[in-house]
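The complex is shown incomplete by one protein chain, all other protein chains being positioned as in the whole.
Chain nomenclature is as follows: A, B and C, assigned in order of appearance, with residue numbering initiated at 1 for each chain independently.
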């Protein structure tokens, strides 16, 4: 059985004594630090920390712990969030017609690789309902046209709220979400783009890649932002190709890259290993 | 000792009987085929072949062989070139201040990995003369400003001609060659760009990469064309980085990628394994 | 729609005129060569060829074509096999409890990546019946102990015969097949081993890898032979790990490697791109 744990994500201006003051705060409260990861952005003079504590030592209410930490945070100008491992996160998956990323997420979830609940799958097409049935997950089909987009998004937002969704994964959802949607869910929408960004933004990246004659194709998982394919990159990977590979080959090979890249990004998010830093992202390693 | 060999690079509209007619041409002349590689671009309906023959069976003059093949080529609309392994190619290296690609090419050449002569190293700065001295290769320092560019390029062209250069390698030569220079040397100038093209074209790609927060950095070797960083790609590779890597780390890590990518591209060119096809490039495998 | 095609796999002692004589044989019969790949093992002086023909030009019976080619083969000492794309191969999958490779094969098959039928899934445990149900494939549960092995294998062989199975894939089947079984199915059983062979043969390779402190873990797909984990290697890949990764992390990361390595090997086999050569394997590239 896994230990219950508490994870703090912390960032603040770099200053002397941070490790000491933060770790002592938790030491004084009897906590055992399971994992402590740090990064200093020397250009920005900014400090980032991920602290994972054994929850067993928690002797106050969560609210009290947070209130006490908030005081320390104020004095050190810390931005922070706290996550309890027994607060199970809820992840919604948005798809269109391609099944490979959807299947991949569902299988990893089924195998316990992704610690979350998946209360809902939403699509603008009916094709993947059959997949959701195999895993007994509610499926909403919300077709969309240019005209109906505002209504359709409203409907999506309603469903997300209804199911208390924490994270939205665009697993090859081939629609562009409105700016207001994306901004409302800032840092909570992960998209997979089937190219090694910033190369080949927009539609048909494999065709672009074929025509440019690149020797490797890639995939990029990033947080969605109003600027299409410009969001902070969480994870990327590539696969080697040759002149023999047609666009269809690239699509097939690319699926394997998309799958693992998206899964790694989602896993990092669910494990609270990511801190946003402007257009960049700090991704702490898997660790404990 | 290596076999002497003759390599034909062939491309033509795809049509029935090509393999039979071409291979029979050489079989009738007593040649042993050491290696035969093919590729059909089904979209363009175009056929590409690399044929490597044991030179021992050559019983006519080279000119006669070429005249006879030219007849066959005409009847099949073949574009072709022929290369004899005892015609040693001459490669000029252009550099500025960074030494890593220059050293790498010289060491591989010294170890016999690159079958060529290196009659000359040309630079717009004096810094790397010391390297050329270590390998006893003539070094020309030709400084350049906007105003003197035409004269400097004229000088370069003169030197290339003087030394009967076949291939020009821009091993981190940080100057843009004029269109006329590039066009005169079409398909004979290999450049290394320190990014995974088409991402991060132009100057300071590692800084661009850092700011975009990519998770891998790469390098691209391509034939130079008048459009900067748009030439046909010969080889690419990448290396994984993390948020911890600064621009300086990326520059350091990138050097290792640049080195091997450039070396593989140059090796492929010298071994006559490349056929240009519009904006793409067919690169046959190493083979025999 | 895909072209119907005929694929010849050919190997013979290397000799002058092979390409010409073989390609001319097909040219004279009106065939268009879609793809022709070759390899010469210079140490063994042995020649390998894969020839893919457009089936449309077939103007005789298949038997006649084969009889005619057999004559040529005799004169050149050729070993060969021929495969018609409309002869759909039948692949049986053997599993135990781990589902990741099974799911992966089924999904690729469902998406059309693997051209075959899957008439049967066989397991020594009931756990994965639920997966076979999702894809509506017959599932046989054949438990086995040391004592019942001969009877169980007899049963497996009967089922394979009944379903006219061409290829057996051991998708994490955690039993050792008897020598007689393996020999009867020589070159027709593909196994996935969860390590980078020849490192970490036998049981618990990830534990071995952890204790040895390796920095990459891998997977190997190979044809089964009586010597455990010693069969000819078809495909391998690796993933980087660090000291932070526990055995459980390695198992999780390894799954992704196992999946793609097995899938690539199976795909190569089904596309008739593999020729056995002693303890080695020639795997021609994906091509057309």
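Throughout what follows, a residue touches a chain if its C-beta (ideal position, glycine included) is under 8 Å from a C-beta of that chain, and two chains touch if they have at least 3 such contacts.
This is a predicted model, so every value here is computed, not measured.
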>> Tell me which of C:56, C:133 or C:244 is the one touching the absent chain.
In response: C:244
> Pick from A:40, A:68 or A:277: which residue touches the chain that isn't shown?
Replying inline: A:40
> Hey, which chain B residues sit against the chain that's not shown?
Replying inline: 99-100, 103, 107, 111, 113, 134, 242, 244-245, 249, 252, 256, 260, 285-287
> Can you name the residues of chain C that touch the chain not displayed here?
Replying inline: 39, 42-43, 196-200, 211-216, 218, 232-238, 242-244, 246, 279-283
> Touching the missing chain, which residues of chain A?
Replying inline: 16-21, 23-24, 26-27, 30-38, 40, 42, 240, 288
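Basically, only the chains that are shown with their structure count from here on.
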>> Between chain A and chain C, what distance separates the C-alpha centroids? Give it in angstrom.
In response: 37
>> Quick check: what residues of chain C touch more than one other chain, meaning two or more?
In response: none
